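Notes to accompany the following structure.
Here the complex is missing a single protein chain, while all its other protein chains stay put.
Per-chain residue numbering starts at 1, and chain names A, B and C are given in the order in which the chains are listed.
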């Protein structure tokens, strides 16, 4: 499936790689070095780790006379691949002031140069196929980290009492939210999982049969205004709305609102965004919501979260538009069709625990650690967010985070069981 | 469904209630008071809480001139029902030296007397139906706590360096384990969940349709001998076998074997049991295994854990014998049929996250907190264990614990996907 | 100094040993088994450990044909003597439901019988001297634990929301507190530390020279009423009054009052006592005060805590009466002399860090671990409390606890530097 066209590959490689640098462009060396919490990584680490991925999984296997750029980087920038050897502990990534950002940029340039040479070289068919497969994976991997760069730097900047903005321009007010409608689907015996020739991650396979009962899906995401109504109705003080573990989670942290919201002394609500502190916009989709919060709010509204099969089925049935992602979804033209905001706004929590599809098999070797070993105590999110790179998402895509994760662009799409 | 026969109910009530006292009989007041960890409760607390359940959910609603036995007990012995009011914090249950065990026995006697009076009194049809429903729930609830009494007191005694035994008699050696065979099933579109007139918990409902791919299920549980082979092959030192969170769990606690195993200086393995410290019996089912361990061991054996639908389907298909549970399963006569040890030995971890069945609805009011609010970050176990009261289990029964729980009688039944 | 009179020793031994049993008499087996926090020990453990002390340090050395009562007890009831071998971890003392209280009583009876035989046997002079020294130490040690039995069981009962009382009788109101006066002392070059023939602990030696500047000491302890004024003036909300570590301590636990105080909805203050919950008595000495609180309150009153040399000097200078200790100090007749309440009410925090006196030498062997190894990060308290056994305290006695300890009967005596 991965046809080998050297020029196309070279261009695509260069474009994806450049976008990582573009994302880091508004940031200082200091912004790129610090780690705000163990779950997040420094921007510099993302820049180095994505490079490490190409060096380790492609150059080390296919480059003649392979020499690592720096022997210590193999360990420093390994994320979680036990099959590759030692790794620097995740919570200590922010302590690496050396190598500096400029050395990491040099590392990127060096690997890019060697990759270009490799892409332009004569390879036998097997090597070309292997290269195409690995290159695709490496680029998709880098795109995943591009989203994390935005969520992680947002979390970092949010720790600063002076509320620094990542993006200089102001955020335009969103258009009035459309009325929330329900799209009814019959369900039945259907096939779930990736289909076709294009790339997908191993966790989207195998495509398999599943029975889905009739259900209805909300036409759009819940808005900040709707979520605020949940808060004002006492949502964070009523245990009957919450999962027991969610209620403990709320209590242990004394939560009263989503991660980046704050209320000033006059009662006005504000939201920290990549554009700095902004007045809360009632029309935008509520984002940075945990599964616990999404579940409680859905409960309060007399609805529930969809299963991932329901979400995928509806996405296909309604021909959900792959809206253009990006940092300014509010500025986009209104999407068409019965289901809006399926892509490009917020990842949407499902009620489905992240588990292998029946017949799932991880790849052999270290790359087999990519997805499978995380399939416990996490929940699937579907769609994509404003931070997802263009062209990265698809209807069968499975994102996953723990139920208490809030620093992702994650929101709420309701479902309900048909009578 | 709950036909009202006063004499039968009175007898059943008395029998179940007496069994709790029988389980506590070998224990001292001190054994019954102490809490070994936040997840476990003192025996005295179990005896009081099960009584509180009848007093709160039956007597308070149906008794004329209701007066609580002791006003403070409403709070002290509430487990997790926010709808009933305040509750004493779970990790502090073991600090309640007062009321003493004798006062808790008096509480039981008082509630039993009032319950007997209520059961013998004239009630209108609606009240009788309500009473039958609540009484059944209360007795099933007490049976659940009877199992916990055994797992919790075992955990308590295991903390004591002198290895005290709960049961005086020695444990007989188990018969040689039968060869492990595979029962192949076609799967297909099938119905899962409780069916029929008998009692079930709300989490077993509604019965619903599910598609199951062809699979095979192991004919019996994994034995201590087989689990020891996993250990000796380096199972606890090889990250490639473990879920990432499981590997962190192993590392943070430095685990090298199941909860109650110990190895002496001569290399001999021992197991702490309710009968005291015993030589490890290679023929008994491995028990007190966490999901993390079960998954890693299955992985090592080239197999996997079954889904709960697979387990339930197989149990029905093979007409799994409801073997007599009890503390001495090894002494039982060999069960017949293609699937052995489905009940009465160890609960069997499934790969299924504990989630509501499609269309699930919790009961109204405080009793609605019984099951639904725990449906996150837990995994389903099926079958029953040697500690499960006779008559309590069934094929649709859904037990559930977090992936790291080890103090339950939980073991491993393998599955594999058919080619 | 330890003249050997077999009859006198036998009687004294019996009296001290009996008092431990008397202190446990109002308690159930359950009360005696549970441990409320790592700093406190179960009553049963105190009863066993004091017995272990005689068995280990006297019988094992002097008894012919020594056989331990139970081999495991050597480890189970060792508190902190590394020189004696392994020890059961302190925070797990409350998990020992076996041996039960009755077996511990049997242990006590057995050791008492063997001790009586030893005390009545013919010994050479060296053995008699050694026996007298060890016996004295063992009895003083048991008296120290008698005080801890009261502070530890008070802490345990205080965890129970039903506020159980240790002592049945009510607590009589205290007489009106005398006016607080200041006793001025010249100080100068003086000798500090134990003097004379009587017993003392090694930490009271050697008597040594110290220079003390002129100072004044308060005539009595601060009362609850005075401490309440500190609270009502905002004492717990003003960081300028507190040591930095004390302020962090207050903040991390959200403290607003002493350990056993509580305020009801009507604003009335109550105090949990060994006699149950009582209205706060403004005339009693404030007790269960930490060093942090004592220091802040003294600061607020424009005074300071005394050094231990100042306290000892004043006690000698004023001929401080060794008031009869006991659980009802309020009922005692008013003491005479310029300094009141030096003994028998509350231990009095000093500003002195617990450190070895110049020239201090710990005893050889395991008994050398009695005091010296604790001489860091603790502060000295002087005097004695209502829980201190009669005859146990003296002016040179050095009690010691960490600055945040609150479960001892510890109060505040002010000092100030003379102009």
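Keep in mind that, in the parts below, contacts are C-beta pairs under 8 Å (C-beta built on N, C-alpha and C of every residue); 3 or more make two chains touch, one makes a residue touch a chain.
All values derive from a computational prediction rather than experimental measurement.
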Would you mind listing the shown chains in contact with the chain that isn't displayed? A, C
Contact with the hidden chain (one of C:42, C:193, C:246 or C:285): C:246
Please identify which residue in A:100, A:206, A:338 or A:402 touches the non-displayed chain. A:100
Among listed residues C:75, C:174 or C:375, the absent chain is touched only by C:375
Based on the whole complex, identify which of C:97, C:351 or C:399 touches the chain you can't see. C:351
For chain C, residues in touch with the removed chain: 80, 82-83, 189, 208-211, 213, 239-240, 242-247, 291-292, 295, 307, 351-353, 355-356, 358-359, 369, 373-377, 403, 417
Note that chain A touches the chain not displayed via residues 28-34, 36, 44, 72, 75-76, 88, 92, 94-101, 156-157, 159-162, 164
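Just so we're on the same page, only the chains that are shown with their structure count from here on.
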Need the CA-centroid distance for the pair chain A / chain B, whole Å please. 38
Here the gap between chain A and chain C, centre to centre from mean Cα coordinates and rounded to Å, is 59
Starting from the mean Cα coordinates of chain B and chain C, work out the distance between those two points in Å. 46
At least two other chains touched by the same residue of chain C: list those residues. none
